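Rest of the complex left out; these chains stay put.
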Amino acid sequence: MVTEQQSLPLGFVRGEPVFEQPEDLYIPPEALELMLDLFSGPMDLLLYLIRKQKMDILDLPILRITEQYMVYVDMMREMKLELAADYLLMAAMLAEIKSRMLLPKIASDEDEEEDPRAELVRRLKEYEIVRSGAHELDMQPQQERDYFIAHADTDARDLAGHAPPEVSLEELSLALLKVMQLVDVQAHHQVKREALSTRERMSRILEKLQTNTRIEFSQLFETNEGRSGVVVSFLAILELNKEGLIALTQAESYSVIYVVSKSTAGATEHRAEG
Amino acid sequence: MIADKQLKQLVEAAVFAAEAPVTLDQLLGGVLADYRLNRPRLRQVLDELKDDYRERGIELVEVASGYRFQTRSELGPALVNMWPDRAPRYSAALFETLALIAWRQPVTRGEIEAVRGVSVSTQIMKTLQERGWVKVVGHKEVPGRPALYATTKAFLDYFSLQSVADLPALAQPRPELELDLESAADTNDTRERGTNKEENP
């Protein structure tokens, strides 16, 4: 079922004729990164190329497939995209098969020499089956995509006196330490106690704005908290504003400043405006 | 326009699927967003649903924060037997999620997932909200309007904290703890998770 169209080669890449310059090989750099996410690995990429070029997997044109694979891998390397070592491993394997194919066959009395492509073809077929399995799984109904669990609340559990699990502060602290380390790997965040108070205050302000979508600026401060409390509230308002969760409005200079929610569920009037 | 039957099915499914009681606005802006429906009409649908469940084991009720289905109160004593006495435990995933909410609040589920590198199960969010430790304080104005989660006063009370700011001081690694964590990280890498089973929260 080889559907190789013989026409004039468009050019030669590393000595190999290129018959059709596949337009899908020209990929804008920004799309390359996306592509890396698109393929789940080198096998996936290989299969894609085989499909795209309508090659016969059983009589794999190893020269062509190797060329095309290398075009992709080289592009990704040129873009200095973080390329998994597995892609390079596959490139090496392809190159090896290619060189073995190029070697003259030595006539021998022994059993027929195994086609150097056999192992790759076997793996490709096997992988193809797994990929179709993944597709089958994806077609199954999935929770919160196709269906949701239907729950009813109950007061019976309270009757049972069924206490929820006891949790120690230590467990929570350890968990916090773990996520702090996680984040530390991603970025160097200095966790300061003041910053935490601010985050917490942000939540309280949003909470207030859920019942009242517009609150006078000054009402968000509690004077009995003292100086530091006022500072925390002020920082929280600035941060909320920066993150686009609230807006500050004022009819005219020196008039009352209002804090308006941009985020509450109940803010239907606001939604209607937008 | 939407057929009456389909409309009722949608509203019914949405109330059942919600993690907390749902308001008319949530229904109108969410599951019914594609249909032009007014509040009286929706109320009528909810009344019909109430009626449909009049003779069933559960009922549709309106509570302070919206509509929800709940088991009929007469059945309470019989349902008690559903929960045998056993002390459940929370998963590490739940603790990490809670810690992240405390630390990064107000935070969306997507932001939590970005840090933890794994998706956060709905069950965990539900458990945290049922315990009253976490609540939705708003919605982020980005596509999808994801909920913003924050810790509550009940959370602070439970752990006898004055403020979330008291947490990091506690989380300072003690020398002997650091060692523990390193070995824990090692076993994580070699996927020795048999002992660290993820039960349902």
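Order as written gives the chain letters A and B; numbering starts at 1 within each chain.
One rule holds in what follows: contacts are C-beta pairs under 8 Å (C-beta built on N, C-alpha and C of every residue); 3 or more make two chains touch, one makes a residue touch a chain.
Keep in mind that this is a model prediction, so the values were computed, not measured.
Novice: Beyond the single copies shown, what is the real count of each chain in the complex as a whole?
Specialist: Summing over the structure file, the composition is A x1, B x2.
Just so it is clear, only the chains that are shown with their structure count from here on.
Novice: Please compute the C-alpha centroid of chain A, do the same for chain B, then give the distance between them in whole Å.
Specialist: Between these chains, centre-to-centre, one finds 24 Å.
Novice: Which part of chain A faces chain B closely enough to touch in the complex?
Specialist: For this pair, the touching residues of chain A are 143-144, 148-157, 159-160, 162, 164-167, 169, 171-183, 186, 191-194, 196-197, 199-200, 202-204, 206-207, 209-210, 244-245, 261-266, 268, 271.
Novice: Give every residue of chain B touching chain A within the complex, in rising order.
Specialist: Within the complex, chain B contacts chain A at residues 13, 16-17, 23, 25-26, 29, 58, 68-71, 73, 75-77, 79-80, 82-83, 85, 87-90, 92, 95-96, 98-100, 102-106, 115-117, 122, 130-131, 135-141, 148, 150-151, 158-161, 163-171, 173, 177, 181.
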